[in-house]
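Heads up, one of the protein chains got dropped from this complex, but the rest are sitting where they should.
Entry: chain A
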C-alpha cells in the first residue's frame, strides 16, 4: 500500500472517532444529521403530502365529471364545504389551488429532489455525508414546518387559498375578492416563505458537497448523470427561489401593510381602494421567474434518475454522456430566460412575447437530444424489466408526448387561443407532472434496497406501473381535445355553457381513468410500507450497478463506508464493455463498478 493511501486511511480513521458518540432515538430518527435518514424523512413527508394532493385531484375530477352531483365522500371529506354532498364552488377553487401547490412544491420539489439529492449525492460521489449535516437537518425541519402550515391552512374557517397555485394578485391580495384570500392566503404565503428558506439551505449544501467532497478520482466528467442533474437543479433553485421569496414578501406587504406593489385602481364591494400605481403584471414576472425554472427543478432530477436507471437496466452505457451533460446545462440556462411564455396575453409588451417565443422554442433542442439519447441507450440493450426500468421508459414516453405540445404553447401566436385552457393543463401534467412522478417512483423502486435494506415486491410494481401508465394517458390525452374545444381551466362546472355540453363524456372518461390511477397508487403504498418491514432482504448490489452507493454495506452506518472511502477509476457507465477479443473487461461480469481499476489492456473512453 502506498504511503499516501495509508495516510488517507489514518485520516479517515481519525474522523471516524468523532462519530462514536451514543445515538439516542431523537438524534437517530428525528433530529438526525445523517443524510440517509434525512432523505427518508423527505421521502415519507413527500409521500404523505402526495396522498393529500392526489386525493384532492380525485375530488375535483369527480365534480367535473358529474357536476353538482351529491357524493357522500364529499360530505365526509369536505364537511361544511359540501352541503348535502354537493361541492361548493369556493372549495373547488381551493382544491385546485392546494393540489397544484402541494404537488409542485411539496411533492415534486422537496419530495423528489430532497429525497434523492440527500440520498445520492454523498453516496454516489463517495462522501461520508453532506458538507453540513446541521444545515441539512435544518433544511428538512423547515420543510416539515412549511408542510404543517400548508396542511393547517386547509382547515381555516374562511377556506384555504383559492386563487390558483400561481396566486396572482389582486385576487390573492384582497380578502374582499374571495374568502380564501384571507387567513388561508396568509398561511399559504408564510408556508411558502419557509419552504423557500428550506430549499435554499438544501440547495447550497448540495452544491458545496458536489464541488468539494468528491472522492479521489471522481472528476466532474466521471459523475453519474443523477449527480449532474441534482447539482444543476440545486443551482437553478438558488438562482430562482429568492425571486419568489421577494414576490411573496411584496405580496405580504400589499396584503398586510397597505403598500401598492401589485395593486392599482381597484373598486370592490362598493368601495374604491386607496392602492395606486402597482402592477399585477410585475407579480407575474416575479412569480414566473421562479415558476418556470421550477418546472426544470422538478424535471431534471427525474431525468437524472432515469438516465442512471435506464443505463443500469439496459446493461449499456448511457448514450452520449457529454451531450446529456451539455443538455442539462443548456436546459438550466435557457430555463431562466423563458418565463415570459406564461404571459403572452398578460398585457406585456408584444415585442417581449417575440423574444420569449424564441428562447422557449430553443429549449426544445436539448430536450429532443435527451429523448433521442434515451432511445438510443435502449437500442441493442439487454433490458432488465425491473419496475424502476418500466417507470423510466414510461417517463421517456410521457416526456415526449407532453414536450411536443410545448411547441404549440411556446409559440406566442398559437398560445393566444389555448392559453389557460385544458390544453395547457394536459401539457404540463404530462411533461412535468406525470413525468416527474414517474422519475420519483422509478427512483423509489431502484434505491429502495439502499434506503431500507429490503426489496419491494416486483409483481406489485408491475401492476402499479401498467395501471398507472394506461390511466395517465387515459386522463391526459383526451384532455387536449377539451382544451382545443376552448374550455377554460379552473371552471367549477361548464354546465352554464351549452356549447361545451358535448365535452361531458370526455370528462367522465378522464375522471374514471383518474380514479383508476388513484387506486393504482394504493398498490404502491401497500408495497412500499409492507416492504419496509417485511420485504425480502436486499443484497448489496441487487441491480448489478456500477455506481458507488452499491459499494456500501446494506446496513446503514454513519459515514457510509466502514473503512476507507473508495477511490474511483472509471466513469459510471461501463456496462457490457468488452475487450477486443469480445470478452467482458471483467470476465463473466457485464459491469465494471467505478471502484475497479482499469484492467490490463483496457482503454478508458474519452467520453
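Keep in mind that, in the parts below, contacts are C-beta pairs under 8 Å (C-beta built on N, C-alpha and C of every residue); 3 or more make two chains touch, one makes a residue touch a chain; residues count from 1.
One rule holds for everything that comes next: contacts and distances are computed from a predicted model.
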Missing subunit (named according to UniProt) among the choices "Cytochrome c oxidase subunit 2", "ABC transporter permease", "Nitrite reductase/ring-hydroxylating ferredoxin subunit" or "(2Fe-2S)-binding protein": "Cytochrome c oxidase subunit 2"
Touching the absent chain when the full complex is considered, from A:30, A:499 or A:525: A:499
Given A:393, A:548 or A:565, the one touching the chain that is not displayed: A:393
Per the touch definition above, residue among A:238, A:404 or A:596 touching the missing chain: A:404
Touching residue (missing chain; options A:30, A:416, A:525 or A:557): A:416
